[in-house]
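A protein chain is absent from this complex, but the other protein chains hold their places.
Here is chain A:
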Amino acid sequence: MGEFYLFAFAQAHEEFRIPELQSIAELHNFTIKFQSEVNVHRPFMILELESEEHARTLARRCILVKAVCEFYARGLSYEELHEQNRARLPKWGCYIPDTSFRFMVTAYNHSIPQARQRAVVEDFSYMGFLGKIDMKNPEVTMICYEEYRDKRGMTREKHEGDGEFEEAFFGRLIEEGSARSLIRKFDVKKRVYYGNTSMEAEISLLMANQTLASPGKLIYDPFIGTGSMAYTTAHFGAMVFGSDIDGRQMRGKANQPGIIRAAAQYGVAGRIVDLCTFDVTRNPWRCGELFDAIITDPPYGVRAGAKRLGRKPRPGKPADDLRSPETIMKNRPDDQPYIPPTKPYELSSLASDLVQLARYMLKPQGRLVFFLPTVTDEYEELDIQTMLCEGMEVVANSLQNFGSWGRRLITIRKATSERFPPPSFEVSSGELEASSLHVPAHKDFREKYFQGFKNSNFEQPVQDNH
């Protein structure tokens, strides 16, 4: 039987909170017991853990945790809260005789006027703490949180509605979330090398946590681009491999590759095992089961479209337009390196290819963590199911909502130790049939994006013959 802990979360990425907690618990081999009526959209959660050490571990590694407290009481009113708190005397009684302390009263979505903060503190006087009050370095900090309804977009007086909270929580502060400061450390604007598709720091960190990155692990990003997630996974101790079809993204302009320069800024250059230029659909990996995790943000066509080797089919041109090496050499200026032609890579086939690649390249129990953009109104659970294949199961699926579209952070586990062949990256007839049964909302995402998601029944533009 565990103890109850009060978790306070940052006001961001609500759907990512539980997956992150679960990932870090799995990484450190302990379990979290959630209460039956968890509402992820609320900023406070009471979790049952076996030890305070587990609570500290979560506070030190989870990006979304602001603070962890030993839970004493909650209530829709202060009467309710105090009644519960009095009954918890065995929990806090040990701090009565001679422990320096401070009380803090704070609110979510609201700021409490100082006069009422003092009044709230005074109402706890029945606890009878005899130690000295120390606002700087107390031995214990008691925190009372008031949770207010999100008044999104409404202008109001600063203290309007003061006291009309949804619920109040009370507990002893164990540890403030220290991983949140990493968001500043990995701020893209302060990075020596980044591009226009670099992933923001907070999400890169959340993704790294989903991979269970830790020392001794080997993690691969097959669309590494400017390396956003390589830095955060390496920060947590993992060794990282990267590849990209476009070497310029990894290199930047200086001699030393941009990714290595940025990794050096974070003190993790040595953990970037290597960067290679290749198309992941034509990859040179000698064998499978190499990686503990695959982390990637596949290019989905808004700022950068996904490409793969090959030539776009062009009507009116002979199909056997494959160039021989001789023609290539003849038509190319001597001083230019040969750059093979590329063709667009449609998102829904990229996604299912990625899952198959992960099944081949991951060790058993390894994780695939990636973003899938999708059309908010059209998304169905089935979209994710259609890209899965035997042996791969979804661990988490969290939406970051941008309005008409959003992106889902998908975490998939390789739940099999069976060996599978490398994917062919060709659309088989079976797959074609399956995909004609269900068209996922992320199919042709790029086209939908540029049409502003106007027609819900997306159709390919038709040639007008009039």
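Everything that follows uses one rule, which is that a contact is a pair of C-beta atoms (placed from the backbone, for glycine too) under 8 Å apart; a residue touches a chain by one contact, two chains touch by 3 or more; residues count from 1.
Keep this in mind: contacts and distances are computed from a predicted model.
The complex includes a chain that is not drawn, and of the options "Trm112p-domain-containing protein", "Pyruvate dehydrogenase E1 component subunit beta", "AAA+ ATPase domain-containing protein" or "Pre-mRNA-splicing factor rse1" the UniProt name matching it is "Trm112p-domain-containing protein".
In the complete complex, the hidden chain is touched by one of A:41, A:286 or A:312, namely A:286. Considering the full assembly, A:309 is the residue among A:188, A:309 or A:439 that touches the omitted chain. Among A:37, A:122, A:157 or A:274, only A:274 touches the chain that is left out of the view.
The missing chain lies against chain A, touching residues 215-218, 239, 241, 243, 245, 247, 250-251, 255-257, 260, 270-279, 282-287, 289-290, 309-311, 322-325, 328, 338, 340-341.
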